[in-house]
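Note that this complex is displayed minus one protein chain, with the remaining chains in position.
Think of it as A and B in the order they're written, each chain with its own count starting at 1.
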Amino acid sequence: MNNIISTRKKVSKSKLNMWLWGWFMVAPTMIGLIFLNIIPIFQTIYLSLFKSGDFGRGNIFVGFDNYIRMFGDAQVWHAVANTLLYTLLVVPFSVVFSIIIAVLLNGKIKGKSFFRTIYFIPMMAAPAAVTMVWRWLYNPQFGLINYVLNRLGLDSVKWTTDPQVALIAISIIGIWSIVGYNMVLLLASLKEIPRDYYEASEIDGASKMQQFFVVTLPLLTPTLFFVSVTTIIQSMQVFDVIYMMIDVANPAYENTVSLVYLFYNNSFKYMDKGYGSSIVVLLLVIIMIITYIQLKAEKKWVNYM
Amino acid sequence: MKNKVLLLMLVFVLSLTALTACAGNKNTSPANNENKQTEAPKQTGKDSDTSNNKGDVTLRYAVWDSNQAKGLRVMADEFEAANPGIKINIEVIGWSDYWTMLEAGATGGSLPDVFWMHSNEIYRYASNGMLMNLNDQIGSSSKVDLSKFPQGIVQIYNFEDKQYGVPKDFDTIGLWYNKTLFDAAKLSYPDETWTWDDLYNAAKALTKDGVYGMLAPLHNQEGYYNFVYQNGGTIITDDKKSGYDDPKTIEALEYYVKFVRDGLSPEVYADSERAEALQNGVVAMGLFGSWNLAGFTANEFLAKNFDVAVLPKQAKQASIYNGLAHSIAHNTEHPEEAWKFVEYLGSKEGQDKQAQLGVAISAYEGAADLWVSSNTTFNVKAFVDMVKYGVIRPYSNTTIVWEDKAYEALKSAFGGKESVEAAAKKAAAAMNQSLEAE
Partner (left out) sequence: MGKVGKFAKVLAYTFLTVGACLMILPFLWMLLTSFKTVAESTSMNPFVFFPNTVKWINYLEVIEKNNFVAFYYNTFAMILFRVICSLLFSAMAAYAFARLQFPGRNFLFGIVLFQMMVPTQIFIIPQYLMVDALGMRNTIFALVFPGIVSAFGTFLLRQFFLNLPKELEEAAKLDGCNIGQTFVRIMLPLTRSGLIALGIFTSLFAFKDMMWPLIINTSTESATLSSALAKIQSAISVHYPELMAASVLAIWPMLLIFMVFQKQFVEGISTSGGKL
């Protein structure tokens, strides 16, 4: 009897020790996040129930009016569709490309660090430079892409004003700018795979291809999970490129406007912060649903050692 | 709020001690700790702008056009020399971030002391009491005389009979044309006698060899607004209704869109593509405002081939014009000093200086002529000539909202997917809806 009590006490003591360590270690991050981010998020959700006054004063409570207006606003639904389509275009392509590049750069290739640096460059280029280059590439009259198309005997494409293609043009920029990010992450985790694993599989007589699918890919899954969660979230929040390339006056605006762009216009341009906030809440709900599904699926395909 | 930062710092330092102690690196940990502790206060100390001599007042002066910053600095230096004890700190932030900064400042009660105000935003700031009422100061000032400024601009910054800004400058829209192409086509340059027909015929004659005669983008201020008012139409009526369904307005829009539909102008929507088209010699003529002057002068191609003239006329002559003003924060800690500075900027002396330095077209009577001589590359006198018949850029309390709605409605007409009349009616409906919500 005594014995049992004492062991139980012992267990709970080491448990408590672990609890304390856990709380202590997450404390700085959690306190920071709560003040810097979580409180503003709840303020935003709260604000979505108001017709916002100027400069944070004179907000009038309107209940769910902003949401009712949002559900009847065709532009919001365009933006939902555009945002999802953009994500669907960017995430699979960029992830596949970056896996290929990371694996190649992890192998026996000359000039590795040269290539790594080059693939990372798009992430560093200033937005002004990026937009300028792509505007030139996409220019309908004398852009490089149309020049090549014409040479091949194809017709010119109005890359940024044709409603049918503008979103694809934007997605290409999105893929181009995110490949380096994914590549760095995947490379980092490729480097963490112990060599012994490969040696063992070599002894078993596995080919390079088999090695990739049997050793590399399964061990990459934790990072792949991270990459897919974060690229989906990032893609769902697409704003900069569209904002810089597509004006409200652009005929392709309806077909490219994203949820964050709509939120930005309403909150910061039209100063309708209440309505802008309700758009953010819609975006949040969509992202949460997607992330929840991913977390549920995590157990099915992600292998932790 | 202070507690929070202290708490974070505390946690920061604590976690360091805890961790290094655990690791048992007793030798290095004290040094590490000291480093971190000295670094933490350092981040707070550096660059703080509180280190002024006692008695010295530093005014924050916020502007959005860095092209003007250099000249404004010269003026601020002069002001500082004449007013010992007052320092002017010029803060330059680009247009859209400027308004975000001001918004945050107004919400948090930390507006700059003196800042630029614009017709799009004056209502929000004035009606919410964010600006200082300058009636008394202007009334007792011997230097600022509002009757010396264009009344249209003075009125923009007057809300419920209170003056919330002293006019700074104005801008008008001019017709830029490619002299070289005009010479080659043996056409005479545009001047004040030109009518819409002259413009159209010239555009037609110039459209060849891959060059478009005219640039008619989907743009209001540097585009169709000018034609609407030349035709006697309007964008917004005195009783705050949309003018897009006015037959005169529709007629002007039809004339304007015709350039695109007849192939005399490229189909341009993006703001950035307008100047690009001009700079690449794709178009022989285009409408651009006086604020582009610095940029256009710096471009060798434009400086060599282009010049500027007044806009053509139809029922009458018209050019959209607009002007900025200097406002003072309602809660500035230095109301007297701030007014002194605004008074200087709005005085004949300050306005003349601004014009001479080529900073902007000073709004003060007669000062604009001084500005003309600051640029010899182009015939910039055209911009000043147009003030007599200038029409203030249409505005209301929520200008940006209905401007965007109008763009959304009109673009189908530009693309030829809808008649101009139908699109204009849609624009009117959307605009009226937005005006009613004001």
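As a convention for this text, a contact is a pair of C-beta atoms (placed from the backbone, for glycine too) under 8 Å apart; a residue touches a chain by one contact, two chains touch by 3 or more.
The structure displayed is predicted, hence computed values, not measured ones.
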{"item": "Per the touch definition above, residue among A:V26, A:I60, A:V148 or A:A200 touching the missing chain", "value": "A:V26"}
{"item": "Residue of A:N66, A:N82 or A:N139 in touch with the missing chain, whole complex considered", "value": "A:N139"}
{"item": "Candidates A:V157, A:L185 or A:M271 - the one touching the absent chain", "value": "A:L185"}
{"item": "For chain B, residues in touch with the removed chain", "value": "1-2, 4-5, 8, 12, 15-16, 18-20, 22-24, 39, 42-50, 60, 62, 64-67, 69, 89-95, 97, 100-101, 103-105, 107-108, 110, 112, 210, 275-276, 279-282, 295-296, 298-301"}
{"item": "Footprint left on chain A by the chain that the document does not show", "value": "15, 17-19, 21-23, 25-26, 28-41, 43-44, 97, 100-101, 104-105, 107, 109, 112-113, 115-130, 132-134, 136, 139, 141-144, 176, 179-181, 184-185, 187-189, 191-196, 219, 222-223, 225-226, 229-230, 233, 236-237, 239, 260, 263-264, 267-268, 277, 280, 283-284, 287-288, 291, 295, 304-305"}
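We take it that only the chains that are shown with their structure count from here on.
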{"item": "Centroid distance [mean C-alpha coordinates] between chain B and chain A, Å", "value": "35"}
{"item": "Chain B residues within the chain A interface of the complex", "value": "4, 7-8, 11-12, 15, 18, 96, 99-100, 103, 106-107, 124, 127-128, 130, 218-219, 266-267, 269-272, 280, 282, 398, 400-401, 404, 407-408, 411-412, 414-415"}
{"item": "Residue numbers on chain A that touch chain B, as the complex places them", "value": "24, 27-28, 31-32, 35, 54-57, 135, 141-142, 160-161, 245-251, 253, 265, 268-272"}
